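Here's the structure we're looking at; comments come further down.
The complex appears here minus one protein chain, its other protein chains still in place.
After this line comes chain A, so read on.
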Amino acid sequence: MTPLASAVLLTGPVAVPLAVSACYAVPRRRALSAWAGLVSPAAILTCGALLAAYVPGHRAVTTGGHLLRADSLTAWMLLVVGAVAALACGASPAYLAGERDAGRFTDRDALRYGALVHAFLGAMAAAVLAENLGVLWVAVEATTVVTAFLVGHRHTRASVEAAWKYVVICSAGIALAFLGTVLVYYAARQAGLSESAALDWPVLAAHADRLDPDVTRLGIGLVVLGFGAKAGVVPLHAWLPDAHSQAPAPVSALMSGVLLSVAFAAILRYKVIADAALGTGYVRLLLAGTALLTLAVAAGLLLAQRDYKRMLAYSSMEHMSLVALGTAVGSPLAISAVLLHIAGHGLAKSVAFTSAGRILQLRRTSRIGRVRGLLAQAPALGAAFGLAVVALLGLPPFSLFASEIGIVRAAFADGMGWPVAVALLLVLTAFAALAARTARMVLGQAPMATRAAAPAEVKVAVGAGVGGASRSDPPAPAEGRPEPPVDERPVRIGAAAWLPWALGLLACAALGTALGPLGHVLHAAAAVIGGH
(Lines give C-alpha, C1' and ligand atoms only; values in the text may rest on other atoms or scores of the structure.)
Protein backbone atom coordinates (compact mmCIF):
# COMPACT_ATOMS: atom_id res chain seq x y z
CA MET A 1 0.00 0.00 0.00
CA THR A 2 1.40 3.40 -0.93
CA PRO A 3 2.13 5.86 1.90
CA LEU A 4 -0.57 8.20 0.60
CA ALA A 5 -3.23 5.48 0.54
CA SER A 6 -2.37 4.32 4.04
CA ALA A 7 -2.36 7.90 5.31
CA VAL A 8 -5.83 8.49 3.85
CA LEU A 9 -7.26 5.19 5.09
CA LEU A 10 -5.90 5.60 8.61
CA THR A 11 -6.62 9.28 9.20
CA GLY A 12 -10.02 9.21 7.47
CA PRO A 13 -11.96 7.44 10.24
CA VAL A 14 -10.67 10.00 12.78
CA ALA A 15 -10.54 13.15 10.67
CA VAL A 16 -13.92 12.90 8.89
CA PRO A 17 -16.02 12.58 12.09
CA LEU A 18 -14.06 15.43 13.69
CA ALA A 19 -14.66 17.58 10.61
CA VAL A 20 -18.39 16.78 10.67
CA SER A 21 -18.41 17.59 14.37
CA ALA A 22 -16.78 20.94 13.64
CA CYS A 23 -19.44 21.63 10.97
CA TYR A 24 -22.13 21.12 13.60
CA ALA A 25 -20.25 23.24 16.13
CA VAL A 26 -19.75 26.40 14.07
CA PRO A 27 -22.78 28.69 14.02
CA ARG A 28 -24.52 28.80 10.61
CA ARG A 29 -27.50 30.43 9.01
CA ARG A 30 -29.04 27.35 7.36
CA ALA A 31 -29.69 24.26 9.44
CA LEU A 32 -27.45 21.32 8.62
CA SER A 33 -29.38 18.44 7.07
CA ALA A 34 -30.01 15.68 9.59
CA TRP A 35 -28.63 13.21 7.07
CA ALA A 36 -25.22 14.91 7.17
CA GLY A 37 -24.76 12.67 10.20
CA LEU A 38 -24.32 9.68 7.90
CA VAL A 39 -21.07 11.03 6.45
CA SER A 40 -18.91 9.93 9.38
CA PRO A 41 -20.25 6.36 9.62
CA ALA A 42 -19.82 6.06 5.85
CA ALA A 43 -16.19 7.20 6.10
CA ILE A 44 -15.44 4.81 8.97
CA LEU A 45 -17.14 1.90 7.18
CA THR A 46 -15.40 2.57 3.85
CA CYS A 47 -11.94 2.85 5.40
CA GLY A 48 -12.66 -0.20 7.56
CA ALA A 49 -13.80 -2.24 4.54
CA LEU A 50 -10.78 -1.25 2.41
CA LEU A 51 -8.43 -2.06 5.29
CA ALA A 52 -10.24 -5.35 5.90
CA ALA A 53 -9.75 -6.26 2.25
CA TYR A 54 -6.05 -5.40 2.29
CA VAL A 55 -4.60 -6.10 5.74
CA PRO A 56 -5.07 -9.89 6.18
CA GLY A 57 -2.05 -11.50 4.60
CA HIS A 58 -0.06 -8.24 4.54
CA ARG A 59 1.96 -6.35 7.10
CA ALA A 60 0.07 -3.90 9.28
CA VAL A 61 -0.43 -0.45 7.77
CA THR A 62 1.02 2.51 9.69
CA THR A 63 1.10 6.25 9.19
CA GLY A 64 1.96 9.50 10.93
CA GLY A 65 5.29 8.33 12.34
CA HIS A 66 3.79 5.27 14.04
CA LEU A 67 0.94 7.24 15.52
CA LEU A 68 -1.82 5.29 13.75
CA ARG A 69 -1.68 1.65 12.77
CA ALA A 70 -4.15 -0.85 11.37
CA ASP A 71 -3.94 -4.61 11.63
CA SER A 72 -6.79 -7.09 11.14
CA LEU A 73 -8.16 -6.43 14.63
CA THR A 74 -8.28 -2.69 13.88
CA ALA A 75 -10.07 -3.35 10.60
CA TRP A 76 -12.65 -5.56 12.33
CA MET A 77 -13.26 -3.02 15.10
CA LEU A 78 -13.56 -0.20 12.54
CA LEU A 79 -16.20 -2.21 10.70
CA VAL A 80 -18.13 -2.74 13.94
CA VAL A 81 -17.83 0.94 14.94
CA GLY A 82 -18.89 2.03 11.45
CA ALA A 83 -21.86 -0.34 11.26
CA VAL A 84 -23.22 0.57 14.69
CA ALA A 85 -22.56 4.26 14.05
CA ALA A 86 -24.50 4.00 10.78
CA LEU A 87 -27.48 2.49 12.62
CA ALA A 88 -27.32 5.06 15.42
CA CYS A 89 -26.83 8.05 13.13
CA GLY A 90 -29.48 6.68 10.77
CA ALA A 91 -31.93 6.50 13.65
CA SER A 92 -30.99 9.97 14.92
CA PRO A 93 -33.16 12.13 12.59
CA ALA A 94 -36.35 10.27 13.55
CA TYR A 95 -35.38 10.37 17.23
CA LEU A 96 -34.56 14.08 17.16
CA ALA A 97 -37.81 14.85 15.34
CA GLY A 98 -39.71 13.00 18.08
CA GLU A 99 -37.88 14.89 20.82
CA ARG A 100 -38.48 18.22 19.06
CA ASP A 101 -42.20 17.47 18.78
CA ALA A 102 -42.28 16.73 22.49
CA GLY A 103 -40.56 20.06 23.18
CA ARG A 104 -37.50 18.52 24.77
CA PHE A 105 -35.00 19.47 22.05
CA THR A 106 -34.43 22.87 20.46
CA ASP A 107 -32.52 23.40 17.22
CA ARG A 108 -29.49 24.47 19.24
CA ASP A 109 -29.66 21.27 21.28
CA ALA A 110 -29.77 19.29 18.04
CA LEU A 111 -26.64 21.04 16.73
CA ARG A 112 -24.78 20.42 19.99
CA TYR A 113 -25.96 16.82 19.90
CA GLY A 114 -24.51 16.42 16.39
CA ALA A 115 -21.20 18.01 17.33
CA LEU A 116 -20.75 15.79 20.39
CA VAL A 117 -21.88 12.54 18.72
CA HIS A 118 -19.44 12.95 15.84
CA ALA A 119 -16.57 13.94 18.14
CA PHE A 120 -17.43 10.76 20.06
CA LEU A 121 -17.17 8.69 16.84
CA GLY A 122 -13.81 10.29 16.05
CA ALA A 123 -12.50 9.50 19.54
CA MET A 124 -13.59 5.87 19.25
CA ALA A 125 -11.96 5.50 15.83
CA ALA A 126 -8.77 7.02 17.27
CA ALA A 127 -8.84 4.55 20.16
CA VAL A 128 -9.10 1.66 17.71
CA LEU A 129 -6.40 2.98 15.39
CA ALA A 130 -3.84 4.16 17.97
CA GLU A 131 -0.53 2.35 17.81
CA ASN A 132 0.88 3.92 20.95
CA LEU A 133 -0.74 2.59 24.12
CA GLY A 134 -0.55 6.05 25.72
CA VAL A 135 -2.45 7.59 22.80
CA LEU A 136 -4.98 4.74 23.07
CA TRP A 137 -5.55 5.75 26.69
CA VAL A 138 -5.95 9.42 25.78
CA ALA A 139 -8.56 8.52 23.14
CA VAL A 140 -10.57 6.32 25.52
CA GLU A 141 -10.58 9.05 28.18
CA ALA A 142 -11.62 11.56 25.50
CA THR A 143 -14.77 9.47 24.87
CA THR A 144 -15.74 10.01 28.53
CA VAL A 145 -15.29 13.77 28.31
CA VAL A 146 -17.21 14.02 25.03
CA THR A 147 -20.16 11.88 26.10
CA ALA A 148 -20.59 13.50 29.53
CA PHE A 149 -22.94 16.18 28.21
CA LEU A 150 -24.78 13.68 26.02
CA VAL A 151 -25.59 11.62 29.12
CA GLY A 152 -26.56 14.75 31.05
CA HIS A 153 -28.37 16.49 28.21
CA ARG A 154 -31.70 16.98 29.97
CA HIS A 155 -30.72 19.01 33.10
CA THR A 156 -33.15 16.95 35.21
CA ARG A 157 -32.04 15.52 38.55
CA ALA A 158 -31.77 11.99 37.18
CA SER A 159 -29.82 13.20 34.17
CA VAL A 160 -27.33 15.29 36.19
CA GLU A 161 -26.86 12.42 38.64
CA ALA A 162 -26.14 9.95 35.83
CA ALA A 163 -23.64 12.33 34.20
CA TRP A 164 -21.84 12.98 37.49
CA LYS A 165 -21.51 9.29 38.32
CA TYR A 166 -20.44 8.56 34.75
CA VAL A 167 -17.63 11.12 34.68
CA VAL A 168 -16.35 10.45 38.20
CA ILE A 169 -16.37 6.65 38.03
CA CYS A 170 -15.08 6.38 34.47
CA SER A 171 -12.37 9.03 34.87
CA ALA A 172 -11.14 7.58 38.15
CA GLY A 173 -11.28 4.05 36.75
CA ILE A 174 -9.50 4.97 33.58
CA ALA A 175 -6.89 6.87 35.65
CA LEU A 176 -5.99 3.52 37.18
CA ALA A 177 -5.50 2.18 33.66
CA PHE A 178 -3.09 5.06 33.07
CA LEU A 179 -1.13 4.11 36.19
CA GLY A 180 -0.97 0.58 34.77
CA THR A 181 0.22 1.99 31.43
CA VAL A 182 2.95 3.95 33.26
CA LEU A 183 4.10 0.80 35.04
CA VAL A 184 4.23 -1.19 31.79
CA TYR A 185 6.20 1.70 30.26
CA TYR A 186 8.60 1.60 33.23
CA ALA A 187 9.11 -2.14 32.79
CA ALA A 188 9.67 -1.66 29.05
CA ARG A 189 12.21 1.13 29.55
CA GLN A 190 14.10 -1.04 32.05
CA ALA A 191 14.02 -3.87 29.48
CA GLY A 192 16.03 -1.63 27.17
CA LEU A 193 13.35 -0.24 24.85
CA SER A 194 13.74 3.37 23.72
CA GLU A 195 11.36 6.13 24.79
CA SER A 196 9.44 6.08 21.51
CA ALA A 197 9.27 2.27 21.32
CA ALA A 198 8.35 1.51 24.93
CA LEU A 199 4.63 2.24 24.50
CA ASP A 200 4.48 1.15 20.88
CA TRP A 201 2.18 -1.87 20.85
CA PRO A 202 3.83 -4.08 18.17
CA VAL A 203 7.34 -3.47 19.56
CA LEU A 204 6.17 -4.04 23.09
CA ALA A 205 4.33 -7.22 22.10
CA ALA A 206 7.43 -8.53 20.32
CA HIS A 207 9.71 -7.86 23.31
CA ALA A 208 7.22 -8.61 26.07
CA ASP A 209 9.16 -11.65 27.27
CA ARG A 210 11.92 -9.29 28.48
CA LEU A 211 9.62 -7.29 30.78
CA ASP A 212 10.06 -7.63 34.54
CA PRO A 213 7.24 -9.99 35.62
CA ASP A 214 6.47 -8.38 39.01
CA VAL A 215 6.11 -4.85 37.65
CA THR A 216 4.17 -6.08 34.61
CA ARG A 217 1.80 -8.08 36.80
CA LEU A 218 0.93 -4.98 38.83
CA GLY A 219 0.60 -2.87 35.67
CA ILE A 220 -1.61 -5.33 33.79
CA GLY A 221 -3.85 -5.79 36.84
CA LEU A 222 -4.45 -2.02 36.95
CA VAL A 223 -5.00 -1.87 33.19
CA VAL A 224 -7.65 -4.61 33.30
CA LEU A 225 -9.35 -2.90 36.26
CA GLY A 226 -9.24 0.52 34.58
CA PHE A 227 -10.32 -0.33 31.05
CA GLY A 228 -12.75 -2.79 32.64
CA ALA A 229 -14.47 0.22 34.24
CA LYS A 230 -15.06 1.63 30.79
CA ALA A 231 -16.05 -1.79 29.41
CA GLY A 232 -18.72 -2.13 32.09
CA VAL A 233 -17.37 -5.05 34.12
CA VAL A 234 -17.14 -5.22 37.91
CA PRO A 235 -16.03 -3.64 40.23
CA LEU A 236 -16.36 -0.19 38.60
CA HIS A 237 -19.58 -0.79 36.64
CA ALA A 238 -22.03 1.34 38.68
CA TRP A 239 -22.11 4.14 36.08
CA LEU A 240 -23.35 1.90 33.27
CA PRO A 241 -27.09 1.40 33.91
CA ASP A 242 -27.52 5.07 34.91
CA ALA A 243 -25.69 6.50 31.92
CA HIS A 244 -27.28 4.12 29.40
CA SER A 245 -30.77 4.81 30.69
CA GLN A 246 -30.36 8.62 30.70
CA ALA A 247 -28.51 9.22 27.42
CA PRO A 248 -30.49 9.92 24.21
CA ALA A 249 -31.39 6.60 22.57
CA PRO A 250 -28.90 6.73 19.65
CA VAL A 251 -26.11 7.64 22.10
CA SER A 252 -27.09 4.72 24.36
CA ALA A 253 -26.83 2.55 21.26
CA LEU A 254 -23.32 3.83 20.54
CA MET A 255 -22.18 3.58 24.15
CA SER A 256 -23.52 0.10 24.66
CA GLY A 257 -22.92 -1.21 21.16
CA VAL A 258 -19.35 -0.06 20.58
CA LEU A 259 -17.87 2.05 23.38
CA LEU A 260 -17.84 -0.94 25.72
CA SER A 261 -16.13 -3.12 23.13
CA VAL A 262 -13.66 -0.40 22.10
CA ALA A 263 -12.55 -0.26 25.74
CA PHE A 264 -12.44 -4.04 25.77
CA ALA A 265 -10.29 -4.06 22.63
CA ALA A 266 -7.67 -2.20 24.71
CA ILE A 267 -7.69 -5.12 27.16
CA LEU A 268 -7.24 -7.49 24.20
CA ARG A 269 -4.10 -5.56 23.18
CA TYR A 270 -2.67 -5.71 26.69
CA LYS A 271 -3.50 -9.41 26.90
CA VAL A 272 -0.95 -10.14 24.17
CA ILE A 273 1.74 -8.36 26.23
CA ALA A 274 0.69 -10.04 29.47
CA ASP A 275 0.59 -13.52 27.95
CA ALA A 276 4.14 -13.15 26.65
CA ALA A 277 5.48 -11.62 29.86
CA LEU A 278 3.64 -13.64 32.49
CA GLY A 279 2.21 -16.74 30.82
CA THR A 280 -1.46 -17.15 30.00
CA GLY A 281 -2.62 -17.98 33.53
CA TYR A 282 -2.65 -14.47 35.01
CA VAL A 283 -4.97 -12.68 32.58
CA ARG A 284 -7.13 -15.79 32.35
CA LEU A 285 -7.68 -15.77 36.11
CA LEU A 286 -8.36 -12.01 36.20
CA LEU A 287 -10.80 -12.04 33.29
CA ALA A 288 -12.62 -15.24 34.25
CA GLY A 289 -13.10 -13.90 37.79
CA THR A 290 -14.43 -10.51 36.66
CA ALA A 291 -16.59 -12.15 33.99
CA LEU A 292 -18.36 -14.44 36.45
CA LEU A 293 -18.85 -11.65 39.01
CA THR A 294 -20.23 -9.29 36.35
CA LEU A 295 -22.54 -11.99 35.04
CA ALA A 296 -23.85 -12.68 38.55
CA VAL A 297 -24.49 -8.96 39.18
CA ALA A 298 -26.17 -8.50 35.80
CA ALA A 299 -28.36 -11.60 36.09
CA GLY A 300 -29.41 -10.69 39.63
CA LEU A 301 -30.38 -7.15 38.73
CA LEU A 302 -32.14 -8.27 35.53
CA LEU A 303 -34.40 -10.47 37.63
CA ALA A 304 -35.61 -7.45 39.62
CA GLN A 305 -35.65 -4.96 36.73
CA ARG A 306 -38.66 -2.71 36.18
CA ASP A 307 -37.20 -0.22 33.69
CA TYR A 308 -36.64 -1.37 30.11
CA LYS A 309 -33.70 0.92 29.33
CA ARG A 310 -31.90 -0.26 32.46
CA MET A 311 -32.82 -3.82 31.47
CA LEU A 312 -30.97 -3.34 28.17
CA ALA A 313 -28.02 -1.83 30.07
CA TYR A 314 -27.72 -4.88 32.31
CA SER A 315 -28.00 -7.07 29.24
CA SER A 316 -24.92 -5.19 27.91
CA MET A 317 -23.06 -6.11 31.10
CA GLU A 318 -24.12 -9.72 30.59
CA HIS A 319 -22.74 -9.75 27.04
CA MET A 320 -19.51 -7.98 28.01
CA SER A 321 -18.92 -10.63 30.64
CA LEU A 322 -19.34 -13.33 27.98
CA VAL A 323 -16.79 -11.45 25.90
CA ALA A 324 -14.44 -11.35 28.90
CA LEU A 325 -14.98 -15.06 29.51
CA GLY A 326 -14.17 -15.90 25.90
CA THR A 327 -11.03 -13.77 26.12
CA ALA A 328 -10.05 -15.62 29.30
CA VAL A 329 -10.17 -18.88 27.31
CA GLY A 330 -7.90 -17.25 24.74
CA SER A 331 -7.67 -19.96 22.06
CA PRO A 332 -7.99 -18.79 18.41
CA LEU A 333 -11.51 -20.28 18.26
CA ALA A 334 -12.50 -18.42 21.42
CA ILE A 335 -11.11 -15.09 20.21
CA SER A 336 -12.89 -15.46 16.86
CA ALA A 337 -16.12 -16.08 18.75
CA VAL A 338 -15.44 -13.08 21.00
CA LEU A 339 -14.93 -10.75 18.03
CA LEU A 340 -18.07 -12.09 16.35
CA HIS A 341 -19.93 -11.60 19.62
CA ILE A 342 -18.76 -7.99 19.81
CA ALA A 343 -20.13 -7.36 16.32
CA GLY A 344 -23.43 -9.19 16.87
CA HIS A 345 -24.02 -7.52 20.21
CA GLY A 346 -23.26 -4.09 18.75
CA LEU A 347 -25.80 -4.53 15.96
CA ALA A 348 -28.56 -6.07 18.06
CA LYS A 349 -28.09 -3.67 20.98
CA SER A 350 -28.18 -0.60 18.80
CA VAL A 351 -31.51 -1.73 17.31
CA ALA A 352 -32.78 -2.49 20.82
CA PHE A 353 -31.76 0.89 22.26
CA THR A 354 -32.97 3.01 19.34
CA SER A 355 -36.33 1.22 19.30
CA ALA A 356 -36.53 1.57 23.10
CA GLY A 357 -36.04 5.31 22.60
CA ARG A 358 -39.05 5.32 20.25
CA ILE A 359 -41.09 3.36 22.81
CA LEU A 360 -40.21 5.99 25.42
CA GLN A 361 -41.39 8.75 23.07
CA LEU A 362 -44.59 6.85 22.34
CA ARG A 363 -45.58 5.77 25.84
CA ARG A 364 -43.71 8.41 27.91
CA THR A 365 -42.69 5.89 30.53
CA SER A 366 -39.68 3.65 30.87
CA ARG A 367 -41.44 1.29 33.29
CA ILE A 368 -41.84 -2.20 31.88
CA GLY A 369 -45.11 -2.74 33.73
CA ARG A 370 -46.82 0.16 31.96
CA VAL A 371 -45.96 -0.88 28.42
CA ARG A 372 -48.25 -3.45 26.82
CA GLY A 373 -49.25 -4.52 23.35
CA LEU A 374 -46.54 -2.75 21.39
CA LEU A 375 -46.97 -5.09 18.46
CA ALA A 376 -50.64 -4.21 18.22
CA GLN A 377 -50.12 -0.45 18.47
CA ALA A 378 -47.02 -0.08 16.29
CA PRO A 379 -46.19 -3.34 14.49
CA ALA A 380 -42.82 -2.16 13.11
CA LEU A 381 -41.68 -0.87 16.48
CA GLY A 382 -42.85 -3.92 18.41
CA ALA A 383 -41.25 -6.28 15.90
CA ALA A 384 -37.93 -4.41 15.92
CA PHE A 385 -37.71 -4.31 19.72
CA GLY A 386 -38.87 -7.92 20.08
CA LEU A 387 -36.51 -9.28 17.43
CA ALA A 388 -33.58 -7.29 18.83
CA VAL A 389 -34.16 -8.86 22.24
CA VAL A 390 -34.52 -12.29 20.58
CA ALA A 391 -31.10 -11.66 19.03
CA LEU A 392 -29.71 -10.59 22.42
CA LEU A 393 -31.10 -13.75 23.99
CA GLY A 394 -28.78 -15.68 21.68
CA LEU A 395 -31.37 -17.41 19.53
CA PRO A 396 -30.72 -18.38 15.89
CA PRO A 397 -30.53 -17.13 13.18
CA PHE A 398 -28.79 -14.16 14.80
CA SER A 399 -25.02 -14.19 15.11
CA LEU A 400 -25.00 -14.13 18.91
CA PHE A 401 -26.16 -17.74 18.80
CA ALA A 402 -23.10 -18.79 16.78
CA SER A 403 -20.69 -16.75 18.91
CA GLU A 404 -22.06 -17.99 22.24
CA ILE A 405 -21.81 -21.59 21.01
CA GLY A 406 -18.26 -20.83 19.87
CA ILE A 407 -17.24 -19.43 23.27
CA VAL A 408 -18.73 -22.41 25.11
CA ARG A 409 -17.14 -24.97 22.77
CA ALA A 410 -13.74 -23.29 23.02
CA ALA A 411 -14.00 -23.17 26.81
CA PHE A 412 -14.78 -26.88 27.11
CA ALA A 413 -11.99 -27.73 24.69
CA ASP A 414 -9.54 -25.65 26.73
CA GLY A 415 -10.32 -27.07 30.17
CA MET A 416 -12.45 -24.15 31.36
CA GLY A 417 -15.58 -26.28 31.73
CA TRP A 418 -16.47 -25.25 35.29
CA PRO A 419 -16.44 -21.48 34.89
CA VAL A 420 -18.46 -21.83 31.69
CA ALA A 421 -20.98 -24.14 33.33
CA VAL A 422 -21.54 -21.53 36.05
CA ALA A 423 -21.74 -18.82 33.41
CA LEU A 424 -24.32 -20.79 31.41
CA LEU A 425 -26.51 -21.09 34.48
CA LEU A 426 -26.35 -17.32 35.01
CA VAL A 427 -27.00 -16.64 31.31
CA LEU A 428 -30.08 -18.84 31.54
CA THR A 429 -31.34 -16.72 34.46
CA ALA A 430 -30.79 -13.55 32.46
CA PHE A 431 -32.50 -15.21 29.48
CA ALA A 432 -35.61 -15.94 31.51
CA ALA A 433 -35.76 -12.41 32.95
CA LEU A 434 -35.27 -10.70 29.58
CA ALA A 435 -37.66 -12.99 27.70
CA ALA A 436 -40.50 -12.68 30.23
CA ARG A 437 -40.28 -8.87 30.42
CA THR A 438 -40.00 -8.33 26.68
CA ALA A 439 -42.87 -10.69 25.93
CA ARG A 440 -45.08 -8.65 28.28
CA MET A 441 -44.11 -5.43 26.58
CA VAL A 442 -44.40 -6.59 22.98
CA LEU A 443 -47.31 -9.01 23.03
CA GLY A 444 -50.72 -8.59 24.52
CA GLN A 445 -53.85 -6.82 23.39
CA ALA A 446 -53.89 -3.48 21.68
CA PRO A 447 -53.86 -0.65 24.20
CA MET A 448 -57.25 0.64 22.99
CA ALA A 449 -58.83 -2.64 23.96
CA THR A 450 -57.00 -2.96 27.27
CA ARG A 451 -57.70 0.57 28.38
CA ALA A 452 -61.27 -0.22 29.37
CA ALA A 453 -60.10 -2.98 31.64
CA ALA A 454 -56.71 -1.62 32.69
CA PRO A 455 -56.73 -1.29 36.47
CA ALA A 456 -53.70 1.03 36.51
CA GLU A 457 -55.43 3.66 34.42
CA VAL A 458 -58.60 3.50 36.48
CA LYS A 459 -56.63 3.77 39.71
CA VAL A 460 -54.93 6.98 38.61
CA ALA A 461 -58.26 8.50 37.68
CA VAL A 462 -59.80 7.51 41.02
CA GLY A 463 -56.68 8.49 42.94
CA ALA A 464 -56.88 12.03 41.65
CA GLY A 465 -60.27 12.41 43.24
CA VAL A 466 -59.97 10.33 46.41
CA GLY A 467 -56.29 10.86 47.12
CA GLY A 468 -54.11 8.08 48.45
CA ALA A 469 -55.30 5.38 46.08
CA SER A 470 -52.48 6.21 43.67
CA ARG A 471 -49.83 6.18 46.37
CA SER A 472 -48.43 2.92 45.08
CA ASP A 473 -47.60 4.63 41.81
CA PRO A 474 -44.14 6.15 41.64
CA PRO A 475 -44.00 9.95 41.76
CA ALA A 476 -44.10 11.60 38.37
CA PRO A 477 -40.70 12.73 37.12
CA ALA A 478 -39.92 16.33 38.04
CA GLU A 479 -40.27 17.76 34.57
CA GLY A 480 -41.81 21.03 35.61
CA ARG A 481 -44.91 20.63 33.45
CA PRO A 482 -47.78 18.14 33.52
CA GLU A 483 -47.50 15.22 31.12
CA PRO A 484 -50.27 15.17 28.50
CA PRO A 485 -52.24 11.92 28.36
CA VAL A 486 -50.54 9.12 26.45
CA ASP A 487 -51.82 8.66 22.94
CA GLU A 488 -52.51 4.97 22.45
CA ARG A 489 -53.96 5.01 18.96
CA PRO A 490 -52.23 2.76 16.42
CA VAL A 491 -49.10 4.43 15.11
CA ARG A 492 -47.40 4.06 11.76
CA ILE A 493 -43.62 4.17 12.01
CA GLY A 494 -42.02 5.95 9.06
CA ALA A 495 -39.43 4.31 6.84
CA ALA A 496 -36.73 6.65 8.17
CA ALA A 497 -37.24 5.06 11.56
CA TRP A 498 -37.69 1.40 10.70
CA LEU A 499 -35.10 1.14 7.93
CA PRO A 500 -32.09 1.29 10.33
CA TRP A 501 -33.76 -1.32 12.56
CA ALA A 502 -34.42 -3.67 9.65
CA LEU A 503 -30.89 -3.24 8.32
CA GLY A 504 -29.35 -3.87 11.76
CA LEU A 505 -31.39 -7.02 12.34
CA LEU A 506 -30.67 -8.28 8.82
CA ALA A 507 -26.95 -7.68 9.27
CA CYS A 508 -27.00 -9.50 12.60
CA ALA A 509 -28.85 -12.44 11.08
CA ALA A 510 -26.57 -12.48 8.03
CA LEU A 511 -23.49 -12.63 10.27
CA GLY A 512 -25.08 -15.57 12.04
CA THR A 513 -25.73 -17.58 8.88
CA ALA A 514 -22.58 -16.94 6.84
CA LEU A 515 -19.53 -14.80 7.41
CA GLY A 516 -18.70 -14.60 3.71
CA PRO A 517 -15.73 -12.36 2.97
CA LEU A 518 -15.66 -11.22 6.59
CA GLY A 519 -14.49 -14.64 7.75
CA HIS A 520 -11.03 -13.93 6.43
CA VAL A 521 -10.53 -10.73 8.41
CA LEU A 522 -12.19 -12.22 11.50
CA HIS A 523 -9.76 -15.13 11.66
CA ALA A 524 -6.81 -12.87 10.90
CA ALA A 525 -7.92 -10.57 13.74
CA ALA A 526 -8.21 -13.52 16.10
CA ALA A 527 -4.69 -14.57 15.11
CA VAL A 528 -3.41 -11.10 16.13
CA ILE A 529 -4.64 -11.71 19.69
CA GLY A 530 -4.92 -15.46 20.20
CA GLY A 531 -1.37 -16.47 19.43
CA HIS A 532 -1.29 -19.48 21.74
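Here is the rule we go by: a contact is a pair of C-beta atoms (placed from the backbone, for glycine too) under 8 Å apart; a residue touches a chain by one contact, two chains touch by 3 or more; residues count from 1.
One rule holds in what follows: contacts and distances are computed from a predicted model.
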From "ABC-2 type transport system permease protein", "Hydrogenase-4 component E", "ATP-binding cassette domain-containing protein" or "MoxR family ATPase", the hidden chain's UniProt protein name: "Hydrogenase-4 component E"
Among the options A:20, A:47, A:163 or A:323, the absent chain makes contact with A:163
Of the residues listed, A:16, A:38 or A:148, which one is in contact with the missing chain? A:148
Among A:61, A:94 or A:187, which one is in touch with the chain left out? A:187
For chain A, residues touching the missing partner are 67, 132, 134-135, 137-138, 141-142, 144-145, 148-149, 152, 155-158, 160-165, 167-168, 171-172, 175, 178-179, 181-183, 185-187, 189-190, 195-196, 199, 212, 214-215, 218, 241-242, 245-246, 301, 304-305, 310
